[in-house]
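Report on the structure given below.
Only one protein chain is missing from this complex, and each of the others stays in its spot.
Take a look at chain A:
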Amino acid sequence: MSGPGDAGRGGGTDGTDGTDGAGGARAGRRRGARGEQPVVPRAEFREFSSYYGRPVLKRPTWQATDIAGYLWLGGLAGASSLAGAGAHATGRRQTARVLKSGAAGAISLSLAALVHDLGRPARFLNMLRVVKPTSPMNLGSWLLAGYAPLTFAAAASELSGRLARAGAAATASAAVLGPAVTTYTAVLLADTAVPSWHEGYRELPFVFAGSAATAAAGLGLLAAPCAVSGPMRRLAGAGAALEAVALRRMKRRMGLVAEPYERGSAGRLMRTAQTLGLGGAALALTAGRRSRAAAAVSGVALLTGSALLRFGVFHAGVASAEDPRYTVLPQRERMAARGDGTSGRSPAAGPGGAGGPGGGTGRRGAD
C-alpha cells in the first residue's frame, strides 16, 4: 500500500490506494476459515485517500507487556480485592488469604509495569503533582496511590493474623476501590484518538469488568477447596458471560473499527481469550464442582484468558492507529451523515476523486 512503487499516486485523490482489494481478500479468508458470522459490516468497498498510506495517528508508544500487563494485573487485583472481601465475610479463610495476597501482589507488579513503561521512570511521582480530572492516568495514579496500600494492609493482616480489625477495615476499603481500579483502565484506553479504543468506550468497562471477574475467580479456584468454591464458580460464569456479551455489543456498535479485533494477531488473541474464558468458566461450573484438579485447570484457563484479552485489546488498538483507513473512513462517514462534505466551512465542491462529498456511502447499520 505504501511501497515506493506506488508512491506517486498514493497521495493523490485519484489514489484508490490499493487497500480495497486487499481488504476484501483478507476479510474473505478470515471469515471463510472459521465460518463465523461477521459482526462487522463490510466497508471494504469504500475508497479513501491517504498520504502515501501513512497513518494519520501516532502509534501508542506503550510496550505491550508493560501496558497490557498493567491492565490485566490491575483488573485481577481490583476484582480479587472484591472477591477477597466476600470470602472474608463468608468465612472462606483459605480463599480470602489467596485473593488478598493475590491483589497485593498483582497491584505491585502492575505498578512496576507502569513505572517501567515510563520514558523517565525516576519521575513517576510527577503523576501526583497535580489533580487533573481530565486525565484518566492522573486520576488512576491517585486511585492506585490510595488502593495499593490498602491491599498491602489487608494481605499483611490476613497472612500474619495480627490486627484483625484493621485488616478487616482495609479489606473492606480495598473492596470499595477495587472495582474502580478494574474499570478505570477502560477509560484510560478509550480516552485517546485510537479508533478501536475510543469507539468502544461504552462497553469496554464492562468487558474489563467481566474479564477481571473471571481472573479473580480463576485465582480463587486455584486456592479454594471444592466444598467452598461455589461463589468463585458462579463469579467465573457470570464474568465470562458479561465479557462475551459486552464484547459482542461493543463490536456491533463500532462498525468498521471493530475489524482490528478480528484480524491478525489481535484477532487471534481475542479469540483465544474468549475460548479460554468461556471454556474455563464452563469447566469450573461443571467438573470444577467435584474435582479439585478440574477447578485448578479452569483457574489457569481463566487467568490466562483474561491476560490474553488485554493483550488482544491492546494490539487491536495499535493496529487501528497504524492504518489510516480506520481514522479516515469513520470520520468521512460521520461527515456524510451530517451532510458535511468538505472539511472547512468553504462551500467548495471537492475534486472529482475519491473521498469527496460524493464518496459517502450509506451509514453503517450498527450506528
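Basically, contacts are C-beta pairs under 8 Å (C-beta built on N, C-alpha and C of every residue); 3 or more make two chains touch, one makes a residue touch a chain; residues count from 1.
Note that in this section contacts and distances are computed from a predicted model.
The complex appears with one chain absent; UniProt names that chain "Ferredoxin" among the candidates "Sarcosine oxidase subunit alpha", "Carbon-monoxide dehydrogenase medium subunit", "Ferredoxin" or "ABC transporter ATP-binding protein".
Residue A:Asn138 is the one among A:Ser108, A:Asn138 or A:Ser291 that touches the chain missing from this view.
Among A:Ala145, A:Leu159, A:Ala193 or A:Ala293, only A:Ala193 touches the chain that is left out of the view. If you put the hidden chain back, the residue from A:Leu242, A:Ala266, A:Ala301 or A:Ala319 that touches it is A:Leu242. Residue-wise, the contact with the chain that is not shown comes from A:Met232, picked out of A:Ala106, A:Ala174 or A:Met232. Touching the missing chain, out of A:Leu118, A:Ala145 or A:Ala164, is residue A:Leu118.
Along chain A, the points of touch with the absent chain fall at residues 3-4, 7-14, 48-52, 54-62, 78-79, 82-83, 86-87, 89-93, 117-121, 123-124, 126-127, 129-130, 132-138, 140-141, 179-180, 182-184, 186-187, 190-194, 197-198, 201-206, 208-210, 212-213, 217, 227-228, 230-232, 234-235, 238-239, 242, 317, 321, 324, 327-328, 331-332, 334-335, 340, 342-346, 348-351, 353, 355-356.
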